[in-house]
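What follows is a set of notes on a single structure, which appears directly below.
Heads up, one of the protein chains got dropped from this complex, but the rest are sitting where they should.
Each chain carries a letter (A, B and C) given by its place in the written order, and its residues are counted from 1.
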Amino acid sequence: MDIIVLRQDASEEEIRHVIKKLESRGLKSNISKGTERIVIGVIGDTAKVTEEEEDAFRAIPAVESVVRILKPYKLASREFRKENTVINVRGNIIGGKKIPVMAGPCAVEDETVLMNIAREVKKAGATFLRGGAYKPRTSPYSFQGLGKEGLRYLADAREKTGLPIITEIMDPRDLDAIMEYADIIQIGARNMQNFRLLLEVGAVNKPVMLKRGLSATIKEWLMSAEYIMSRGNQEVILCERGIRTFETATRNTLDLSAVPVLKKLTHLPVAVDPSHGVGKLELVAPMTKAAIAAGADAIIIEVHTNPEEALSDGEQSLKPDMFADLMLELKRVAEAVDREI
Amino acid sequence: MDIIVLRQDASEEEIRHVIKKLESRGLKSNISKGTERIVIGVIGDTAKVTEEEEDAFRAIPAVESVVRILKPYKLASREFRKENTVINVRGNIIGGKKIPVMAGPCAVEDETVLMNIAREVKKAGATFLRGGAYKPRTSPYSFQGLGKEGLRYLADAREKTGLPIITEIMDPRDLDAIMEYADIIQIGARNMQNFRLLLEVGAVNKPVMLKRGLSATIKEWLMSAEYIMSRGNQEVILCERGIRTFETATRNTLDLSAVPVLKKLTHLPVAVDPSHGVGKLELVAPMTKAAIAAGADAIIIEVHTNPEEALSDGEQSLKPDMFADLMLELKRVAEAVDREI
Amino acid sequence: MDIIVLRQDASEEEIRHVIKKLESRGLKSNISKGTERIVIGVIGDTAKVTEEEEDAFRAIPAVESVVRILKPYKLASREFRKENTVINVRGNIIGGKKIPVMAGPCAVEDETVLMNIAREVKKAGATFLRGGAYKPRTSPYSFQGLGKEGLRYLADAREKTGLPIITEIMDPRDLDAIMEYADIIQIGARNMQNFRLLLEVGAVNKPVMLKRGLSATIKEWLMSAEYIMSRGNQEVILCERGIRTFETATRNTLDLSAVPVLKKLTHLPVAVDPSHGVGKLELVAPMTKAAIAAGADAIIIEVHTNPEEALSDGEQSLKPDMFADLMLELKRVAEAVDREI
Partner (left out) sequence: MDIIVLRQDASEEEIRHVIKKLESRGLKSNISKGTERIVIGVIGDTAKVTEEEEDAFRAIPAVESVVRILKPYKLASREFRKENTVINVRGNIIGGKKIPVMAGPCAVEDETVLMNIAREVKKAGATFLRGGAYKPRTSPYSFQGLGKEGLRYLADAREKTGLPIITEIMDPRDLDAIMEYADIIQIGARNMQNFRLLLEVGAVNKPVMLKRGLSATIKEWLMSAEYIMSRGNQEVILCERGIRTFETATRNTLDLSAVPVLKKLTHLPVAVDPSHGVGKLELVAPMTKAAIAAGADAIIIEVHTNPEEALSDGEQSLKPDMFADLMLELKRVAEAVDREI
């Protein structure tokens, strides 16, 4: 149900105009005339009213404001589906009691380096291998990823270690290649509202990890999940990775309160990426522990055997020994909140 | 020249390690040992050092910070090209003394409605027709645009009115269709960092209007322009359309100071979109005047003959008579800052 | 009228509980049961309901949300007083057709320097002298202002030039001294929610310029004006001076859209401080012109005869000749929007 607020001096004709407009959309009205405003409660299936139609009501001169009470997303909402969505990737569960840790380099740079990292993170207890073959770079002069070759290296590493792989898509034209190799398709923060790309990954049968945009509200983020789900793919993992604020001591501000907010609003699993969230090595460990304490269902983290030579995100990548130590600490925090690593 | 700051307790070996790393990239060092920090001034063509390589230096334990002094963009910079870029679209100049006004509906919805709007804005003095055939919508359930049909309506309206058209691209796969019809290709705020799309429009010979992302810094925005220019297309128009802040009284916060900042940093023309920037009808007129006073080279504005029935952005669209009045007011402000409409 | 939204599964008892609570505050209810929510329209003098009481309703388990429709400020609202507030300071009108320009140094540093600046800005057409005797500094080690001595220098400059003076108060204990010398009392951005200080300046009979806080919403800003007005002092001037965003190319982001938003919401005059808003010399001129085009009722600007030696804000202070040139340009823009300088 939406609410339409009219100015107190709205004429009877203006009120009738609004009511007629509502009726033409199959909606009924309940009018309350207050001393300072006239409020029309809208009755009927208002979930179908799009934001554009709402805006059209706002364009009526007598209308002061339109308040939407129902959520604009449906499939993604906790109300639509009460039980948590649980996603099974080659036997690894996302959204259950056990918290999968996805680890690996920011970008796939070299076959041997990737294999070494994969072995190290596997040994330390990671259950997925992350790595970008297609890399969104702010500069056209930066390393843009190995493309299909990188996907093949990832697949090799999966074969040797058994770790399923998660990798990013940037362009609908790469979908076939990524479908051939990836176990989870990642949509990066900058593409959270690349709606065409969302529709494409909505039409395939692989889980999608949808990162939060740099300045996306939680509502917009869930609307982007709804885009994917509206095409049939119900296996969406949301991933908090930091939002943009005025603070410059960290790369972004990791919004951990998004985790419990999402657990209430949606049935989808919620992951946290502390590496991008903070952008500094020494902050990764405490913020990963905090993410688990806040209720994260999965962790995605950057690990590199030689951060100094990494072609991307060297500053925030853990070395394998630091990652192994962190995994031990995470187990303790997970247990303290009745979860497992 | 970049500056690398080491901790005061960095060992001689650590200092040598940094210097060697610089030398391996063809760069020289100038060391200053202060009482609390050691500062290495880097000498040579540091513009070539990518952000990733910078990050790799940050990953060295003795390094406390890396300061970049040179701008990371080149082709877009005022230093690379001193004179203003001037773009000629079917005889209409963007970047000159005269300020073109691009007007029309948010979305192309209907052939007759579009034609009426086109005739009205032409009559009032607009020099371009705007209208979206492909629409980025936050909801999958909203009207997504007429696609190719919409492009044809735009072309018809151009034929009847003589107004060149500007329309948005959302997907590389639509480029051929858009190239067939559009005079200026628009990249929307949500695609400002859709790097693949930037590369595609960088390889064609049509002007591109690049809108600022909702939380993009001016530096990132210029880096996105650099993406386009790095592929050959030098005709980029930057368009301020509001950034996201905590303020909710307006849809976005129109950052007009971006106009003079950009005029100093780059030779590219700067447009302002007050309609999206403020999102409310009554704010459009004062903010358009302010945009011109701040030095905008072009204005893009939403006009609709029937905002109440618009399928998109009804709340912020001017009616033709309001637009005609505004054009008269804009002429006066333009003259007061030695420009013309 | 406020609206209270209950969960659809709220029991009859829970609904009755809410209604009773409303009745205990003298308010009536109008209930609409939708398919997904129950909406209670509250009827009566809801303006009296404080935000705390609203919060108390939110604490009821069955309540999903509480929507406030009426504005929380009254005396400051355009609805309370339709005509613009016009303030007369020693014959200079603020809030009329003519736009007063308040110019001077950030801080009062020296008697002779101040006198020279006062004479220069007077000559160029400024109608008020600005200058801080008490300075809010982020560092305890910075120059904190000359205090009472600075006030006396300002009064001397007023005597010699005839320019009324505006100066900042930081502490209720300085009120007597400031009342003795100042013509307008300024409340700085950092004190916008120093509620005790607001109450103090609300009880005196001098105009108050209330700067917007760095992250204050327009609603909060008007609530702070309401604080002052609630104690009797109706002569409040609002001053936009930039808000904090993620952008670092400017010191703050000058939110010029606040000007037309405020002109609609309140009858109080609206000033703009472009110097603090942008923090860079070359941006001051275009943004001052934009402020006037956006509808500003007054301008406050930093001018210094020797910015290199200024003890504060040297980077953003205009030299007298630049200021004189700007004044000529401002006159033209003012005329173009039917105002005068």
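The rule is short, and it goes like this: a contact is a pair of C-beta atoms (placed from the backbone, for glycine too) under 8 Å apart; a residue touches a chain by one contact, two chains touch by 3 or more.
These numbers were taken from a predicted model, which means no experiment stands behind them.
The chain not shown here makes contact, within the complete complex, with A, B, C. Residue C:314 is the one among C:125, C:162 or C:314 that touches the chain missing from this view.
In the complete complex, the residue from A:14, A:36, A:110 or A:255 that touches the missing chain is A:255. Note that of A:49, A:75, A:243 or A:326, the residue touching the chain absent from this view is A:243. The omitted chain makes contact with just one of the residues C:8, C:84 or C:193: C:193.
Looking at A:6, A:294, A:311 or A:327, the residue that reaches the missing chain in the full complex is A:294. Interface residues of subunit C facing the missing partner chain: 21, 48, 50-52, 55-56, 58-60, 72-73, 136-144, 170-173, 190-191, 193-196, 198-199, 214-215, 220, 223-224, 226-227, 230-231, 244, 281, 307-315, 317.
If you put the missing chain back, the residues of subunit B touching it would be 1, 3, 5, 30, 32, 34-37, 39, 41, 43-47, 65, 67, 69-70, 79, 244-246, 248. On the side of subunit A, touch with the chain left out of the figure occurs at residues 215, 217-219, 243, 245-250, 253-261, 264, 277-278, 282-283, 286-287, 289-295, 329, 332-333, 335-337.
The criterion applied here is as follows: only the chains that are shown with their structure count from here on.
In terms of inter-chain touching, the protein chains here all touch one another pairwise.
Centres computed as Cα averages put subunit B at a distance of 31 Å from subunit C. Subunit A and subunit B have Cα centroids separated by 26 Å.
Contacts with at least two other chains are made by residues 245-246, 248 of subunit C.
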